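Next up is a structure, given as structure tokens.
Right, chain A next:
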Amino acid sequence: MSALLRIEKLEVVYARAITAIQGITLEAGKGEIVAVLGTNGAGKSTTLRAVSGFLGLDDARVTEGSILFKGDNLANRPPYLITKLGIVLVPERDKVFPNLSVVENLAASVPARGADRKRLEEMAFTFFPKLSELRGRTAGLLSGGERQMLALASAIVCGPELLLVDELSLGLAPVVVEDLAQRLVEIRGKLGITILLVEQNAAVALSIADRGYVLENGRVVLDGDAARLKNHPDIQEFYLGGAGERRSYRDVKQYRRSRRWYG
Partner candidate 1 sequence: MQLAINIAVLAAIYALIACGYVLIYRVSRVLNLAHGELMMLSAYLLLTTASLFSKNPLIALTAAVFLSLCVGVLVYLFLMRRMTGEMVLAAVLTTVALGVLLRGLVVLIWSAQQQNPAQALGWANYSIPVFGAGRISAAGAALIAVTTLIYAGLFLFLRFSRYGIRMRAAGQNPLLAAQRGISLHVIYALAWGLSTFTGAMAGILISLDSGLDSTMVLIGLKAFPAALVGGLDSLVGALLGALIIAAAEVLMIYYVDALLSDVVPFLVLILMLIVRPWGLFGTREELDRV
Partner candidate 2 sequence: MLKRNLIATAVLAGLTGATAAQDAYNVGLTGALTGPAAGTYAPAVDGLRIYIDKVNAAGGVNGKKINLILLDDSAQPARAAANATRLVTDDKVVLLLNASLSSTYAPVVGESQKANVPLIFASSVCPKDVYPPANALQFCTTAFAANYDSRAVLDFVKATAKAPVKLGLAAMAIPISRGEIDYAEELAKTLGMTPVSKQIIPPPTPDYTPFATLIKEADANWTYSWAPWVTQVRTLEGLRRLGWTGDYIAWSHLEAENELARLKDGKFYVVGANALFQDDLPIHKEIAAAAKAANSQYPVNQMTEGWIAGMVIEAALKAAGWPANAEKVTASLSNLKVDLKGLRGGELQWTKDNHFRTRQYYRVYRWDEAKGAIVRVRDWAAFDVK
């Protein structure tokens, strides 16, 4: 498997003091949907930020390890260059320009080098037909689900090879999330792109992902095929609500898991 994105032993330090990520290694192949799971503060978003180049804003830096995209190391590169390479992030919040209309939101996207803007825009509307009804509507007046659609559509217009989605399900009704998840599968199928999905909602993520990683306290604690992860007892217990309230594995006195550091 030739990895499109390969993160190796990545370490990220905030404010020169707090180590948020302590040696993560993960991989995403061409055309794969990869889910990154974990609770709040596990380091999911930091990983995404490291890939998309936005660490600098929070006074954080990649101090060790590498982020290889098609063999280029992206660590600590400025964001707009990363987007030019074909890596596009759909952020967790503030994902659309609220005062621009739907069409203008799409027009604001700059396609990657060599991408055909017209075709990409048409694609975006075929994936999300509802948006073409809302063309002239101001983005700030859209519902949560519509906004997520618009965010995904704008990201597609950027012509990504790797789409980073931060919390697809946040604040949305289950039906909507289900629908959006299916769209992601469709997008992957039609465009052949790789999707890195960072989620708290493991059920949704694992239902569409090919593979998954589970992060806790800045480390990868589990990884593997989505189907197998789904059936893993820890995942069942802590992420899919099998054992009532979610807790961290550290709270469990006896744990029966096979820990595999660094893959």
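How were these candidates chosen? In short, all candidates are chains of the complex that A comes from, given by their letters.
The working rule: a residue touches a chain if its C-beta (ideal position, glycine included) is under 8 Å from a C-beta of that chain, and two chains touch if they have at least 3 such contacts; residues count from 1.
Everything numeric here is computed off the predicted structure, so don't read it as measured data.
Here chain A is displayed by itself, and among the listed chains 1 or 2 from the same complex, it touches 1. Residues 52, 54, 57, 79-80, 83-84, 88-89, 91, 94-100, 104-105, 107-112, 154-155, 158 of chain A touch candidate 1 in their complex.
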